[in-house]
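Here the complex is missing a single protein chain, while all its other protein chains stay put.
Entry: chain A
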Amino acid sequence: MPLEDLSYNFLTGNVEKLVQWARKASVWPATFGLACCAIEMMASGAADFDLARFGMEVFRASPRQSDLMIVAGRVSQKMAPVLRQVYDQMMEPKWVISMGVCASTGGMFNNYAIVQGVDQIVPVDVYAPGCPPGPETLMHAILTLHHQIQTGEILRRRAVGERGTTLRMVGEPATTKMLGGAEDLV
């Protein structure tokens, strides 16, 4: 029975906070280090910016033992079903950080070979911009995720169309307009 079904009282409220703290304090990442961002992820795990301070030093190779998938690098069309398979093998609760611009939107590789955003395949919780995001930016993303876990806003299973499960376009996105005034032709 999930915790959110219990009516909130003093005892279960504190238990919930304890569980959220425990989940946040020991997030085990599954590396999905695909490209250059993987180097920065390794740098975050190394001694200078230590991820072990957050309980994340064990990068589990097996998805069944990990909580967080850091998609670090560009996802090609060939790699996309593999990514989904690894994500499906992770057990709940699981989170995804899309590290770098290539994983978030396809980055500067706006072509037929690269998936334009890993949120077309898996639901993403935090996007870290940068090419590559330095260890500081990756840690900022991780701390954002920790805050979300601690406050419980991430505990609910995502409904379809919510927070990156499908890409929502509100209004008319400016980036699809063609430069040079050719939008009249579209």
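We adopt the following convention: contacts are C-beta pairs under 8 Å (C-beta built on N, C-alpha and C of every residue); 3 or more make two chains touch, one makes a residue touch a chain; residues count from 1.
The rule is simple: contacts and distances are computed from a predicted model.
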| item | value |
| --- | --- |
| Name of the absent chain as recorded in UniProt (options "NADH-quinone oxidoreductase subunit I", "Aspartyl/glutamyl-tRNA(Asn/Gln) amidotransferase subunit C", "Molybdate transport system ATP-binding protein" or "PTS sugar transporter subunit IIC") | "NADH-quinone oxidoreductase subunit I" |
| Option touching the unshown chain, where A:56, A:128 or A:149 are the choices | A:128 |
| Contact with the hidden chain (one of A:22, A:39, A:82 or A:143) | A:143 |
| Hidden partner chain, touching residue among A:37, A:68, A:83 or A:101 | A:101 |
| Footprint left on chain A by the chain that the document does not show | 47-50, 53, 101, 104-108, 110, 117, 119, 125-131, 133-137, 139-141, 143-144, 148, 163-164, 167-168, 170, 173-175, 177, 179 |
